[in-house]
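Read through the structure below, which is laid out as structure tokens, and then see the notes.
Here the complex is missing a single protein chain, while all its other protein chains stay put.
For clarity, chains are labelled A, B and C in written order, and residue numbers in each chain start from 1.
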Amino acid sequence: KSVDLNSDMGESFGRWTLGDDKALLDVVTSANIACGFHAGDPAGILRTASQAAANHVCIGAHVAYRDLSGFGRRFLDEQPGDLKADVIYQIAALEGIAASVGASVSYVKPHGALYNRIAVDETQARAVVDAIMTVDSSLGLLTLPGSVVGLIAADAGLRVFSEAFADRAYMPDGRLVPRSQSGAVIHDVGEVADRIAKLVAGGTIEAIDGTMIRIDADSICVHGDSPSAVDMARAVRERLESNGVALSSFAGEGRPCAS
Amino acid sequence: KSVDLNSDMGESFGRWTLGDDKALLDVVTSANIACGFHAGDPAGILRTASQAAANHVCIGAHVAYRDLSGFGRRFLDEQPGDLKADVIYQIAALEGIAASVGASVSYVKPHGALYNRIAVDETQARAVVDAIMTVDSSLGLLTLPGSVVGLIAADAGLRVFSEAFADRAYMPDGRLVPRSQSGAVIHDVGEVADRIAKLVAGGTIEAIDGTMIRIDADSICVHGDSPSAVDMARAVRERLESNGVALSSFAGEGRPCAS
Amino acid sequence: KSVDLNSDMGESFGRWTLGDDKALLDVVTSANIACGFHAGDPAGILRTASQAAANHVCIGAHVAYRDLSGFGRRFLDEQPGDLKADVIYQIAALEGIAASVGASVSYVKPHGALYNRIAVDETQARAVVDAIMTVDSSLGLLTLPGSVVGLIAADAGLRVFSEAFADRAYMPDGRLVPRSQSGAVIHDVGEVADRIAKLVAGGTIEAIDGTMIRIDADSICVHGDSPSAVDMARAVRERLESNGVALSSFAGEGRPCAS
Partner (left out) sequence: KSVDLNSDMGESFGRWTLGDDKALLDVVTSANIACGFHAGDPAGILRTASQAAANHVCIGAHVAYRDLSGFGRRFLDEQPGDLKADVIYQIAALEGIAASVGASVSYVKPHGALYNRIAVDETQARAVVDAIMTVDSSLGLLTLPGSVVGLIAADAGLRVFSEAFADRAYMPDGRLVPRSQSGAVIHDVGEVADRIAKLVAGGTIEAIDGTMIRIDADSICVHGDSPSAVDMARAVRERLESNGVALSSFAGEGRPCAS
């Protein structure tokens, strides 16, 4: 039995530091690295990619809407042709940075508002899938279970991987409880570790109303932008390892992450 | 006898259009395409790269300082590590866009203030050369004859190509007359064609003081950001062709520009 | 009888020129000047404001979403508190530029996607109205007849002015025919002048299905971002003047536009 742990990284920008990439890269097996559109300047992206390569952590392109001031968390009503070109540009730029440190990009995980949008919006989902297919059809796509973009990507022949969120509460229908609702985020480290251990062992998690729901997860997303998040990621990893679960990148199956 | 004609392209941005890339791509043999830092959004860059590929025009990465409001024409006192990462990012992003339309990047031509700076500044020149070597040591570098960056690049093993400027006056020492001085830009199309024809035939051009100077030019730069510039580019091409000079990309020697 | 003519201006950015502000300022009575978020750098805004002041043309703040690459034409799902602050910032910045050339800002006209959004979205509309009230409750608001933002602004005590579009076709219910539909834009200069002359004389315009509809317009919007647009603006102005209609700013009633 094995599972992947992924986290967002490379989200510093110039003078602004966000997240402890170095610490997280000792814990996770997949690094979603910002590509410059919602966060990440080239020098900072290069540093994170280099550390990921040194730790044999797989690199994913964390593509986003072009919105630094909104950190890619605001929906942008972009034309599909523009979105496709934006995604090609971002993946390619990260590939170049990764290659410069002897690494490569193994998968794509859309970020923030784009991630949420293409879980339901077919037009933008198709633009993102087109972009990935155009750059490299062997790239994986990491997304929500049951998302529209996942279906379109699978149809197009991409390898699609789904993720669960370590510290988020779920609705009975499998969607995340919106952050605006109370109880949306689970702060207790032990509780988070318990939930993930059960999910990985049995494929089910307790929804916010107490019902047990099935979540099919190739990867567990642990967030990285608060100091306690590193502790939580570590706790999840330790619990899984003590349960005999191997931590291993989903992307690593088809292609090696770093030499 | 053959020579290359190059021009800056892909310099539109969103709603703002600059230059007539389509017309120029019927005239030139090398296209310096903006990479998004001084100009160029991904969708626009993609359109220009696609037209270049259709016309079998070689593509160069027109890398620049990150300065959209100044169009990369203002010196930016950037640390070499940051500059190196910025250049890797830009080349890689353009390579991805070019690959998506079946083309590739053959050479790098730094833009604007970066072009001028690394003609004399060893630290920044070295950062740019490091970046190119890191991405692909078979890329060419297009620069001023005798520039510092040209010497460093040649030393590092890069193929270095030099260019002359079709519509610019020269100092007796081979430098360009600064734009702030009168007579710096030659507006007469016939005069420009005459000068370039002589330069390509004999390797010399008349400096602003009337002396004849040697300029070693693998390529002639024709500017593209005014309507008359297209006419001038056409006039130069026609004169050269009627003199029996073949127009052919310098970059094409080592690697095919488009299939 | 009098009416106002307004046009968008100050939309150049750095090296990129858009529109012929100088020519338009001989024609219109109100200038919607970009504030830097969708277009306009400070030096360019200053030039346009200075020309507006010299021509005694009233200045409006053309506030927008922060989206240079999309020219403010893409909806951005921004929180109302952020939007309010963005609008305050933009109006204030333009006021400072205007004051530096002896002019002032008389009104606010939201731009592009923000203009369309707050015609129907109450939350964002309220944020914009709050921002205007906070900066200066004597500022006018220029908007679509019957828009949500117009109702909220009037309720709040702002002076609200409505506009018709010179070259756009109307639906029978008074909305604009979307640009994506054929016939949405009227290109014939004489036809445009006819329609506007009738509208100003009688308050009605022919909709795309041939029915006559009422449009209450304090101002006529003539676009400025194509060469022919200046000709169209001139034609509208000449027709109105030859019909004995005075061209006069709506904003000028309450406050002088420039000394």
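Operating definition for what follows: a contact is a pair of C-beta atoms (placed from the backbone, for glycine too) under 8 Å apart; a residue touches a chain by one contact, two chains touch by 3 or more.
No experiment lies behind these values; they were computed from the predicted model shown.
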Among the options C:93, C:186, C:199 or C:232, the absent chain makes contact with C:93
Checked against the full complex, the residue among C:2, C:55 or C:134 that touches the missing chain is C:134
Against the chain that's been left off, what residues of chain C make contact? List them.
36, 41-43, 45-46, 81-82, 84-86, 88-97, 99-100, 134-135
Which positions on chain A touch the chain that was left off?
11-18, 39, 41, 68-71, 73, 225
Sites on chain B contacted by the missing partner chain, in the whole complex
66-67, 69-70, 74-78, 82, 113
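By our rule, only the chains that are shown with their structure count from here on.
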Do chain A and chain B face each other with the same patch, meaning over half of the contact numbers show up on both, or with different patches?
same
Length of the line joining the C-alpha centres of chain A and chain C, rounded to whole Å
43
Taking each chain's centre as the mean position of its Cα atoms, how many Å separate chain A from chain B?
39
Within chain A, the set of residues that touch 2 or more other chains is 82
